[in-house]
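The complex appears here without one of its protein chains, the remainder shown in place.
In order of appearance the chains are A, B and C, and numbering begins at 1 in each one.
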Amino acid sequence: MATKTVNVALIGSKFMGRVHSNAYLKVGKFFDLPVMPVMDTVTARDGKDLNAFAQRWGWQSWTTDWKMVVDNPNIDLVDIGTPNHVHAEQAIASLELGKHVACEKPLAGTLDDARQMLAAARRAKGCRTFVWYNYRRCPAVALAHQLASEGRLGRIYHVRACYLQDWGGPATPLLWRFKGSQAGSGAHGDLNAHIIDMARFITGDEVTEVVGSIAQTFIKQRDLIDQPATGASRSKKKNASLRKGRSTVDDAVLFLARFRGGAAASFEATRLATGEKNHNRIEIHGDKGALRFNFDRMNELDWFDLTDPPRLQGWRTIDVTRGQHGHPYADAWWPDAHYLGYEHGFINMAGDMFKMIGGRKPLVPMPDFQDAYITQRVLHAAIESANNRCPIKLSQVK
Amino acid sequence: MATKTVNVALIGSKFMGRVHSNAYLKVGKFFDLPVMPVMDTVTARDGKDLNAFAQRWGWQSWTTDWKMVVDNPNIDLVDIGTPNHVHAEQAIASLELGKHVACEKPLAGTLDDARQMLAAARRAKGCRTFVWYNYRRCPAVALAHQLASEGRLGRIYHVRACYLQDWGGPATPLLWRFKGSQAGSGAHGDLNAHIIDMARFITGDEVTEVVGSIAQTFIKQRDLIDQPATGASRSKKKNASLRKGRSTVDDAVLFLARFRGGAAASFEATRLATGEKNHNRIEIHGDKGALRFNFDRMNELDWFDLTDPPRLQGWRTIDVTRGQHGHPYADAWWPDAHYLGYEHGFINMAGDMFKMIGGRKPLVPMPDFQDAYITQRVLHAAIESANNRCPIKLSQVK
Amino acid sequence: MATKTVNVALIGSKFMGRVHSNAYLKVGKFFDLPVMPVMDTVTARDGKDLNAFAQRWGWQSWTTDWKMVVDNPNIDLVDIGTPNHVHAEQAIASLELGKHVACEKPLAGTLDDARQMLAAARRAKGCRTFVWYNYRRCPAVALAHQLASEGRLGRIYHVRACYLQDWGGPATPLLWRFKGSQAGSGAHGDLNAHIIDMARFITGDEVTEVVGSIAQTFIKQRDLIDQPATGASRSKKKNASLRKGRSTVDDAVLFLARFRGGAAASFEATRLATGEKNHNRIEIHGDKGALRFNFDRMNELDWFDLTDPPRLQGWRTIDVTRGQHGHPYADAWWPDAHYLGYEHGFINMAGDMFKMIGGRKPLVPMPDFQDAYITQRVLHAAIESANNRCPIKLSQVK
Partner (left out) sequence: MATKTVNVALIGSKFMGRVHSNAYLKVGKFFDLPVMPVMDTVTARDGKDLNAFAQRWGWQSWTTDWKMVVDNPNIDLVDIGTPNHVHAEQAIASLELGKHVACEKPLAGTLDDARQMLAAARRAKGCRTFVWYNYRRCPAVALAHQLASEGRLGRIYHVRACYLQDWGGPATPLLWRFKGSQAGSGAHGDLNAHIIDMARFITGDEVTEVVGSIAQTFIKQRDLIDQPATGASRSKKKNASLRKGRSTVDDAVLFLARFRGGAAASFEATRLATGEKNHNRIEIHGDKGALRFNFDRMNELDWFDLTDPPRLQGWRTIDVTRGQHGHPYADAWWPDAHYLGYEHGFINMAGDMFKMIGGRKPLVPMPDFQDAYITQRVLHAAIESANNRCPIKLSQVK
């Protein structure tokens, strides 16, 4: 059993705060790690429920002052689970003080921020950076990467990716995710970021041009969350509409792209795909084979092998839970077809993070700031293309 | 039983020649028609097997001279199942001689041709025109149209359509479908034509702009079909490659578009989607509901009803075979879930054609030259957008 | 093109009358046959619509006297599409007059009838017999047979078959299918007959014992169809229930069986499987591979190949439409994934029938009276087991 420990500080106690806490709680139970995480400190702006959060999850201390945490010499790894517009400040400060940094995706709210984060990462010798592109470690996606790396797709003709959600209808109020100043973008940074990363990860190829793009805010006004709670306003609710505020992010972004190897690609992210709750889908066709993945069937990978005898060819649904036969990450978990869920991608990633900090190799490539900056450039190019109504070459986006 | 008859002449004896012949053979057996088709004459350029074809299918006569057929005053309906570049000449000649015309899709190989065909149709008072957009009468697609028309989708946010085939790999020789002069385009006119028509048909809305487009010929050189069969050449085969010719059509076209009602749409057609044989898929999301259709499950329509109680919401897979309960065209056929196939879309369309010629209404809107010209403009705009690397408004495409 | 003809007489003009007529109409268009069917005469008890039926389908004559037809020396093949209780008389008479006989399944309403039909078939040298177990020639089922015959399943452990329909709810009146005297049985003879035949056909193995069985009539009283239409009765309708009659057939039969090769099998047929319209499903597991078929996905066969490398194993969905690559019957029809429907199994079977009459071999084994008698014995054993509440060995059923 590992004796070395890594003291972790987590910034953020909302959705990602819970997901990351769960990952630190479980990773050492399922993976044999060279270094063991210690859940040292949790920090968040809003202190109201932070004590309870810390107790519940077993964080040894908590504070609302993230800078104090970063300053703390006992902390080895700073995990950033905050809105995108503060990633840069928190990551750069942490790196400058010699911490490893794990940052939520997308790397930043703006390309400028991302560039500065990358520069800080390059300066911080000895610090590891990690970006929580968790779907890479969904076992089916990791297997897709492995199959493509083994040459089973051949020359790739097509990449077709979409990430569809439907929670952003008109009844959804003006959460921070609809504010450009905090979120940077809407569905684009939240969802396209994932599928751009997945496409790059699986194919091993890079986008060279965004050919055309639509960025659309279908619902321009949303209810404000903090409505005055006076009796007057409450009675008004019945007669008139709530006070509204302006959504300053996209609800959906679609774009077409070319890859260096020649593939023609499409990407779409939306929060208004009625009926699709979390439909993260990618389809890749090459001249030797093809792959399909869909998070609704997250424990399965569809593979079409064009080298099978034609009469017997068919989409093969691989149940990617068979650790004894080499399915990625599966040996850490349960027997065949005793399925994994959403959270396991994060735990698998935490496993690789601590392996890397301990000097070992990750099972599949880990996105660091360098890598995530490339995805950020594609995100940026897509918005430029939408705004300027023209193709954008990635070589123009620095 | 009908006593009036409609004498049909068919031009073309290849794939569509067979499909249309089958439709004429069967339509009167399954539909109660006000006028009955008579399979009068089949004509095709290549006379070699035409006699056998005519005998097999029960055409009363055959000839290699399509003009003679068009001239024949006994012919009431000319059915054009030829390559796209000859549609215009054949259709215009037929219309000028007062025939009804049923023309294969897309309407023409070029927008110019299509415009002239439309003009001829407008001049030919009393002549009906039909365009074989057969998928409209695939019962699931017809039901999708009905549900949308009833307002079950509400305001439409997204249309996502692709038509994926994989027969166009490097081993496929230089068929006429790869020659721009005959086919007009490749996957675009062949496949995007269908999904543009389906999107328009189901939503009842029109494309106003193509925002960006990729048209790609992945495989630029293909084997010539008619290789010199000399001993020399045959021995060369073993040592060297076959003689090659240039493919002058796209293998794939992807484009993004906006609809008048605000929907953001994507379309993709390809012949290189390894593993997908004939995957014609459309997904439409509105603020009241959503629809999914996929020709691989051609007897099913997926519907998501956002007005269901949230706890019980789910994608509902409707088996569209229940004629007694109002599923389109199903009452003409077999009992529940005794499934229909590809050919039935054509027979259903033939049923509506002869109803219309007999003065009745079709079950769902029929694409005529006017309607198909609109689809042709979208096809044209997509190619213009790809070539000029800029958005194209449909109002600019006449 | 064939010059020899086979004059066909069809008995029955209801559901199967339509299906068989359609098969005769189309078979010569899609298959190259050594002998060509001529649609000579149709006969049915109820003459009211028979003239119209004959005209519509192109039968050259019609009569309500089936015996006259059988006597007619011009008739070569008698096709029996009548309720089960008259199969024996019609088939035996036809065979004694030297006709080929095609009989709807199950072979007969009782085992006695079936035994006499088999004896007649044995006496009638030179007469072919065919039984319309149409699912054998659904291409996916034919491919399943081929794969099993090639040894791709190995030793078979399990057969799991069910045929589920839901049209038999309490609102369905007392049709002939609910009368034991005409139908012989309910779901059992109608649906279990098919899956017993399919199991035998695919595995090439035979049932040796029915181990246990449930035969159940859930709905014992059903509305009579021909209610007296007097004013009195009509007003009664509003106040009281309709006149009822007794259903004398099973609504559902489930049974367990053993095969000679050791497989443990289950069969279930029902008309009360709410939500399942025509769900004909079979799953077979062997020590080298497994197969799954389901008529709701009738153009697909699922195959699991245990000889694949374990890491890459998965259920392979074979789209069985690729004639050029050897998929059964597919070369007669349309290009890849231009799907077939319910009716095509009958046309494929007609193709094989006329090939056999012309001296050729069928593509896959054809069920004749000898073969269908074996299925009838299994049907009988299942009912015996249900009635006597004990296992029944097939060796006891003669």
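Everything below uses one rule, namely that a contact is a pair of C-beta atoms (placed from the backbone, for glycine too) under 8 Å apart; a residue touches a chain by one contact, two chains touch by 3 or more.
Only a predicted model underlies this, so the values are computations on that prediction, with no experimental measurement involved.
Engineer: Taking the entire complex into account, which one of C:G81, C:P106, C:G286 or C:P367 touches the absent chain?
Structural biologist: C:G286
Engineer: Considering the whole complex, which of A:V19, A:M117, A:L174 or A:V364 touches the chain not shown?
Structural biologist: In the complete complex, the chain left out is touched by residue A:V19.
Engineer: Touching the missing chain, which residues of chain B?
Structural biologist: So the residues of chain B touching the unseen chain are 303, 310-319, 322, 325-327.
Engineer: Footprint of the hidden chain on chain A, which residues?
Structural biologist: Answer for chain A: residues 1, 15, 19, 21-22, 25-26, 28-29, 52, 55-57, 165, 167, 277-279, 295-298, 319, 321-322, 334-344 touch the chain left out.
Engineer: What residue numbers in chain C mark contact with the hidden partner chain?
Structural biologist: 157-158, 160, 162, 164, 166, 169-170, 211-214, 216, 218, 251-252, 254-256, 258, 262, 264, 266, 268, 270, 272-276, 283, 285-290, 292, 304, 306, 315, 385, 389-391
Following the convention adopted for this analysis, only the chains that are shown with their structure count from here on.
Engineer: Rounded to the nearest whole Å, what is the centre-to-centre distance of chain A and chain C, using the mean of the C-alpha atoms as each centre?
Structural biologist: Chain centroid spacing, chain A to chain C, equals 54 Å.
Engineer: Hey, how far is the Cα centre of chain A from the one of chain B, in Å?
Structural biologist: 41
Engineer: By the touch rule stated above, which residues of chain A touch at least two different other chains?
Structural biologist: In chain A, 315 touch at least two other chains.
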